Every structure is written in structure tokens, then in C-alpha cells.
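Shown next, in C-alpha cells, is the structure this report addresses.
A protein chain is absent from this complex, but the other protein chains hold their places.
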Amino acid sequence: MQKSNIIFQIQEVSKSFGGVKAVNQVSFQAQGKEIIGLIGPNGAGKTTLFNLITGFLKPDEGQIYFQNRDITNLKPHRICQLGIGRTFQVVRPLSTLTILENIVTAALLRHNNYRDAKEYAIYIAQVMGLASKINKIAGGIPVADKKRLGFAQALATGAKLLLLDEVAAGLNSTEVDEFLNIIRKVSLEGLTIIMVEHVMKAVMNVAGRILVLDHGELIAQGRPEEVTKNEKVIKAYLGDQYKF
Amino acid sequence: MREILQAIVNGILLGGIYSLIAIGLSLIWGVMRIINWAHGAMVMLSMYITFFAYSMFGLDPLIALPLVAVIMFIVGYILQMILVERTLDSPWISRLCATFGLMMLLESLALLFWSSNWRAIPVTYGTWTFCIGGIFISFSRLVAFSLALLMALALHLFLNRTEIGKAIKATAQDREAAALMGINIHNIYRITFGLGLAATGVAGASLMTFYFVFPKVGFPFALTAYIVCVLGGLGKLNGAVLGGLIIGIAQSVSAYLISPEYKMAVSFVIFLAVLYFKPGGIFGGVTE
Partner (left out) sequence: MKKNPLPYNIFFIIFSLIILLLLPIFMKNPYFLDIAITVLLYAFLGNAWNIVGGYCGQASLGHAAYYGIGAYISTILFLKFGISPWIGMIVGAAFAGILAIILGYPSLRMKGPYFVFFTIGFAETIRVLFLTWKWVEGSRGIIIPFQNNPVNFIFFSKIPYYYIILGFLIIGMFITYSISRSKIGKYSIAIREDETMAEALGIDTALYKSYAFAISASLMAVGGTFYAQYVLYIHPNDLMSLNNSVIFMLIAVAGGKGTLFGPLIGSAIIMPLWEYFRATFGGRFAGLGIVFAGSIILIIGTAVPQGIMGILTKIYAKYSISKDNIVGEEK
């Protein structure tokens, strides 16, 4: 029997751009160690939602809570300091630095001196399978490694809630499986994960709960098996080429 | 009261020229995302060309004006081709260095060849003044103002009514899409730079009807032009026009109310206020 430990709450959050509601009254919660998949057709507002949560955008209305703290209007760096890490859909490594330095920069958030940060960064690199490449310049590595790096950086900031924005995109089957393993491992160690995904196989296999966004609204939520049979969800996807 | 009105009128007249200089700058930025730090030096160059057209061929600045505009267009086209083009894909500091270096080069070459002496053209109509309701309007400044607005209008029509103009606008919006549509981007860039400098040509020639030239004359004009562009919104041409007039009036009125030395300080305060409260400028241009 699991005690409910809700660490993240988003209540009726909306955001409009020039009259178009990109996110419309979205509410949900997340518990510790949960892996939540966030799916929906293109333009459904998933990345906007991430930007709202992480402080890059301000909601027009609604509240966001993390570990019982109101983070609605905080700046991005503050939100990261409080324990929410993210990856970006289009990877953005610090390209002229090495992989190691990229991770060290992230690790400096929790380790005040360079040496400790470096040790921790090496450990994270190992977890992410980047140990043999730590001295490569981040700008010149393949996409899969850049994604690993982004993930590593988010981990290194000591995040308790990880927002992953399409980590599986552009990766082959093996790479996706590797990522899923890391996600499972990391979740077992106590992290909560919300992942935006289009690669259904990836998210259905690893998520305990799925949220479906369409036109900015949360149209369904539940276990993967339930959601795939949900009529509204199927309708939302009709016409898109995603395979179930 | 009349003095303030006079100051405002003078400000508007001068503001027209600021607008024109700023339009060139804004256009270059809007299409190529480059700040032409040599823009003021280009004004200086066109003023010298106008001067020599007079001293060597006896041409009145207003007569030489079209010629100067064409010359500056060609200069811009070539400069884009041999210099600025190379920096388009380099980090921004390259572009800063390239255009800034150009400015230093031009100013110092001007100093070298033409010395720091002020040069002016004694035009026959130099002292003509109208008096309307107690306000004095100098003929030259009025002509300069009108030409500036005419040029702005011409540019507007060009950009919106001609094929090339539309191609320029398309490139400004999305360079890759424009390329895919078959537009020769590099040619567009060269034409744009040429147009931007042609605008400075018109401004410079107009200025020579009532002002004087020396190697560093471009600097305060450039500084003001940057402020005008920010005020109106970088990339927004109508913003540049409005901004130019506003700054012209602000400078003129503050010169009267406080002191002429504080012109730039006042412009700078306006600049700061705009950046703070409405970073996109009056018309909300691209804030990147």
C-alpha cells in the first residue's frame, strides 16, 4: 500500500498567445517515483506546458506547486535550484565545451567546488554511458550522445522531478531501449519523471500513467492500456501517422 | 511658448534626417540581422562625396544628391559582396568587428586624406528662411526634411510594390524559405546593403545643404540612429520614421530647455526607458 506523496501539482493553468489558448485549464498531479507520459498530437501544447512549469513562460492563470511550494512565478534558474530539471526538444549542449565540462557546469549547482563537481560529473557520465567520451567537444558529437548529455546535465543538477522533452526522437531502437533503462533506474532511485513523447512504444512501456493533451486541454489520463482504448484519444490522433 | 514651438519645428526638420539614416540601418538589420556599425561613417562618406562634387565640379548638393545616392548604393553593394558577406555565418563578434573595423578605417582614412578641417558648401539658398506665424523655417532644412521623407516613401513603395522589394521582405522573414523559393539570397543582401547606404547618401547630401563635414561627423548621427532604431523597433521602418521625429524633437527641445550638451544624454535616457518598458520599440520589432 503506497502512501500518497504528491510532490507536484499543477492547477488550472492556462496560457494564451495572441488569442490562441496554447494551454487551457490543465490540472494534474504527480507522486514521487512516478513515471508519467505526456502525449498528444503536434501542437497540443506539451512543450508550452513544460516551459510553463520550468518558468520560461508565465501562466496567464493557475498555480503550480512543487514539494508544497508555489513555483508559479519563479524564474527558471530558481525552479531548477528547487529541484526540477529538464531537457530540451532541440538539444542544446554548450557546444565549445567538452562533455565533461558540460556536466560539471550542471553539477556545480549542488557542489560548490570544482573538484567535487567534477567527481560527481564523472559518475553521472558513467550512468549515462558517456564515460569514454567525456573529453569530446560537445558540439561535434552525434545526436544520441547530445541527448544523453542533456539528460546527464538535468540529472547532475540534482533534480527530483525530471521533465524530458522527446528524448526518444531521432534515436534508433537500441538507443531508445537504453534510455528507457536509465529512466527506470533513475525512477527507482527516487526521481519523478514526466516525459513528452511521440514514440509510443517508448512511453507506453515505461510510464505508469499517461496524460493526453489535445489543443491545450487534458483530454484523458490513466494507465497506458486504458488510454489507448479511450475514444477521445483515438479521435485526437486520427489523421496523424502515429502508430499504436 | 514660441521658442518651444520653434524648437519643436527645428526638431522635426532634423528628425526627418535621423529617420532616413535610421531607416537604412533598420533595413539592414531587418533583412540580415547585422548592425552596421559603420553606418555613421557612411553618412560622413556621402557628405564628403557631396562636398567634392561641389568643389571639383561645382555641383549643388541637391543636384548631386541622386548621383551620391547611386554611388553609395554601389559602394554598399560592393562592400556587402567583398566584406560583410563573409561574416554572415560567423559568430556575432565577427560582424561587430567587420563593420566596426570598417568604421575605424573610413574615419581614419578621411582624416588622413582630407584632414580634420570642417568643410561646408556655401549654397545660394543657404540663408533663405520662411517665417510662418512667427516660426522661422530654414529652406535648406525644409528641403532636406522633405527629401528624407520622400526617400522613406520611395523605399516603402519599393519594398511593397516591386518584385525585388517583395523578395527582400520575404528574405527578411525567413531566409531559408526564400532561398527555397528560388530567391538569390546573396544578391538580395547586396541590394539591401546598397539600399541602406543609398539612404545615407540621400541623408548626407541633404545635410550638406546646411551642415558641415569632418571625419568624425558620422559618430553622433550613428549613435542617434541606433537610438531611433531601438525606439521605433529594429526592423520596423515606420518605427524608424516616427522614432526619428521623436528623437529630433526631444533633442531640440532639451537643447533649448536644458543645454545643447545634454542632447545625447536625453536621447540616451529615452533609449533606456524604451528598452526597459517596451524592449521591442514602439512598434514592437524583433527583440532578439
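Think of it as A and B in the order they're written, each chain with its own count starting at 1.
We adopt the following convention: a contact is a pair of C-beta atoms (placed from the backbone, for glycine too) under 8 Å apart; a residue touches a chain by one contact, two chains touch by 3 or more.
Here the structure is a predicted model, which means the values were calculated and not measured.
*Asks:* Where the complex has a chain not shown, which of B:Ile23, B:Leu234 or B:Ile282 is the residue touching it?
*Replies:* Answering carefully, the residue with contact to the hidden chain is B:Leu234.
*Asks:* Which listed residue, B:Ser90, B:Thr127, B:Ser146 or B:Asn160, touches the chain dropped from view?
*Replies:* B:Ser90
*Asks:* Provide the residue numbers of chain A that touch the chain removed from this figure.
*Replies:* With respect to the unshown chain, the touching residues of chain A are 54, 56, 75-78, 80-81, 85-86, 88, 92-98, 101, 104-106, 108-109, 112-114, 135-137, 153, 157.
*Asks:* On chain B, what residues meet the omitted chain?
*Replies:* So the residues of chain B touching the missing chain come out as 29, 35, 83, 86-87, 90-98, 100-112, 115-116, 215, 219, 223, 226-227, 230, 234, 259, 261-262, 264-265, 267-268, 271-272, 275-276, 279, 287-288.
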